[in-house]
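Remarks on the structure that follows.
On to chain A.
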Amino acid sequence: MSVADVIAIVLISAGCFFFLAGTVGLLRLPDLFSRLHALTKADNLGLGLVAAGMAIYMANPWAALKLFFIWIFTLLASSTACYLISRFAREQAGVTANSGKEDER
Partner candidate 1 sequence: MNAMETYQIYLTASAVLFTTGLAGVFMARHFFRRIVATKIMGAGVFLSLVSFAERDALEFADPVPHAMVITGIVVAVSAAAFALALARRIHQLTGEHDFTTDS
Partner candidate 2 sequence: MLWFLHLVVLFLLLTVCAGLVRVWRGPTLADRLLTTQLFGTTGMAILIVLSGALGEPTLLNVAITFNVLAVLLVVCLVRVWTAGKAPKGGAS
Partner candidate 3 sequence: MTDFPTSIWPALLVAVPITFALGTVFFAAAGRMWSGLAGSVATTLVSALAIAAAVREGGLIHHLGGWEPPLGILLRLDPLAAVFIGMTALTGIAVSFYAASYLRSQDDLPRGASLFWPLWLMLWAGLNGMFLSNDLFNLFVAIEVVGISAVGLAVLSGKPPALMAGLRYLLVAITGSMSYLFGVALLFGAYGTLDLTLLSAAVEPGATTVFALVLMTLGLMAKSAFFPLHFWLPPAHGSELPPVSALLSALVVKGSFYILLRLWAEVFGVSLTFAAGQLIGVCGAAAVIWGSWQALNQDRLKLIIAHSSVAQLGYLLMVFPLLILAPGTAVAVASDWTSSAWTAAVYQTLSHAFAKSSLFLAAGVIVIAAGHDCRESLLDLVARRPMTAFAIGLAGISLTGLPPSGGFFAKWMLLKAAIASGQWWWAPAVLAGSFLTAGYVFMILRLAFAPGNSDTENRPVPRGLESAALLLAVASFFIIVPAEAVISFLESSAPFGSAIVPGEGGVLP
């Protein structure tokens, strides 16, 4: 196993950790907005680390470029999506106020 592979393994493992954190956050956190917060971390960091690890593993500049685009794109997408979701949730009759209560069901 070469040094590059070890670096890739470390990066991908770290990415997996963030995905795990995001999922746990999604399941355990009490209300929508904290869940939203948790998820953004998972999206950006988790995918970024996995992509970086795979770029090193594949050792192919063309693939690395694509991976980089995928990541940038996810950043753009997830921030837009999170903004839209939170705005949507706010517009829909005050989720902020009672989302905690609804979650108790």
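By definition in this document, a contact is a pair of C-beta atoms (placed from the backbone, for glycine too) under 8 Å apart; a residue touches a chain by one contact, two chains touch by 3 or more; residues count from 1.
The candidates came about this way: all candidates are chains of the complex that A comes from, given by their letters.
Remember, predicted model here, so these are calculated numbers, not experimental data.
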Touching chain, any copy counted, for chain A within the complex - options 1, 2 or 3: 2
Footprint of candidate 2 on chain A - complex, ascending: 1, 5, 8-9, 12, 15-16, 19-20, 22-23, 26-27, 32, 35-36, 39, 42-43, 46-47, 50-51, 54, 57-58, 60, 62-63, 66-67, 69-70, 73-74, 76-78, 80-82, 84-89, 91-92, 95, 99, 102-103, 105
